[in-house]
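One structure is given here, and the rest of the page talks about it.
Removed from the display is one protein chain of the complex; every other protein chain stays in position.
Up next is chain A:
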Amino acid sequence: MSYQFDTLTLHAGQTPDSEFGARAQPIYLSTSFVFKDAEQAAARFNMERAGHVYSRISNPTTAALEERIAALEGGVGAIAVASGQAALHLAIVTLMGAGSHIVASRSLYGGSHNLLEYTLPRFGIETTFVDPRNLDAWRSAVRPNTRLFFGETLGNPGLDVLNIPAVSQIAHEHGVPLLVDSTLTTPWLLRPFEHGADLIVHSATKFLGGHGTVVGGLLVDGGRFDWTAHAGHFPTLTAPYPGFHDMVFAEESSVAAFLLRARREGLRDFGACLSPLSAFQLMQGVETLPLRMARHAENARRVLDFLAQRRDAGAPISRIVHPECPDHPDHAVAQQLLPRGAGSVISFSLAGDRELGRQRGRAFIEALKVFSHLANVGDAKSLVIHPASTTHFRMSDAALAAAGIAPGTIRLSVGLEDADDLLADLARGLAAAGKVSVGSTPAPSAPATGAAA
């Protein structure tokens, strides 16, 4: 019988080593693979026989990771690449070329926003950004040359929950697929294909890998979108491809044509492959995904409850942002799509406009001993950043407000430590922030704790 999710996190895609019987996934750190004979060599090049030829295109270790993630997502297959950004790029360039158009949520990770807003237009691909909660905006942004909808399952920075059933329905009404970035949710919290998404990208660097040690990305195909039914929209999949003997990918594979082209062209020509060593490290993380995500969700709830209690008791907290909070605009959607939890990234704002908020943010961060001050999420260790003094420090208060960030906004990525230690750390930070008042200068303190935490 088919295996359950937790079993697949440990076993899917991995065949015990036939030579030595190694139980762990071997790391095949080899650029290329010896052919048995000339017939096999020619057949592998012409896709008459399956197998590995050259590690830019495929590799046994990397393929095991790909299968595992595809199994966990309920997809038909996956491609591992060098980063989450490489996965997003590969998805887009596999589907379209110059003259195409994307409709995307405006609540995106900054790197993704930059790719769509500034970089891809240089190559003739334009994007219209919409409020992800405004379904009419998605619909009205569609143009005749629209080829993709794109959003994050949990958006940045407001933790918007993408209404995948509704947005995918609009996409499909217009003959385009929905691609979602599922980095913050992972398949343990949400399996987007079950709700209507067609393609998934992950920054595996975050919760999938889970230990802050390796950069990687994954592109997963649900196999549900019928490219042939919209053949005029997707000639990369439905028309002969001169770059591979006039292959028509949608005829070669009824359900995995997208992956076939992405590998045969995208990895071959753009070359953003994942190292087998990185694939191994990511698999190590995935093996404990269910255990880690459950603990992330549990600790996040403890932190949310703590922040709410402190706010009610008079701590200088003006706002707590997380989809599990009843006042979050997407609380109902989160209850529908994310019953196990809405992730462990939390943002909250320390009260105070302009300089007071910024000073309180700095004081809070500098008082922390356990949370590490750095620009990442999804580590096993708890992380914190103060956007107004770091990632967004050049922005005016007005620009920050437009991005949903207050001067005192703090972003937490709640890790796996003992929750009591995390709450004690946050209490330290709140106490320090509470001592800052208008015109005061924060007392000199120890350097930020990132390196030591």
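Miscellaneous remarks
Criterion: a contact is a pair of C-beta atoms (placed from the backbone, for glycine too) under 8 Å apart; a residue touches a chain by one contact, two chains touch by 3 or more; residues count from 1.
Going forward, contacts and distances are computed from a predicted model.
Choosing from "Dihydroorotase", "tRNA modification GTPase MnmE", "Alpha/beta hydrolase" or "Ring-1,2-phenylacetyl-CoA epoxidase subunit PaaC", the protein name stored in UniProt for the chain missing from the display reads "Alpha/beta hydrolase".
Checked against the hidden chain, the listed residues A:Arg263, A:Arg310, A:His328 or A:His392 yield one contact partner: A:Arg263.
Taking the complete complex into account, A:Asp226 is the one of A:Glu126, A:Asp226, A:Glu298 or A:Asp353 that touches the chain left out.
Of the residues in chain A, those that touch the hidden partner chain are 1-3, 8, 11-15, 43, 46-52, 57-59, 62-64, 66-68, 70-71, 74-80, 222-224, 226, 228, 245, 247, 251-256, 259, 263.
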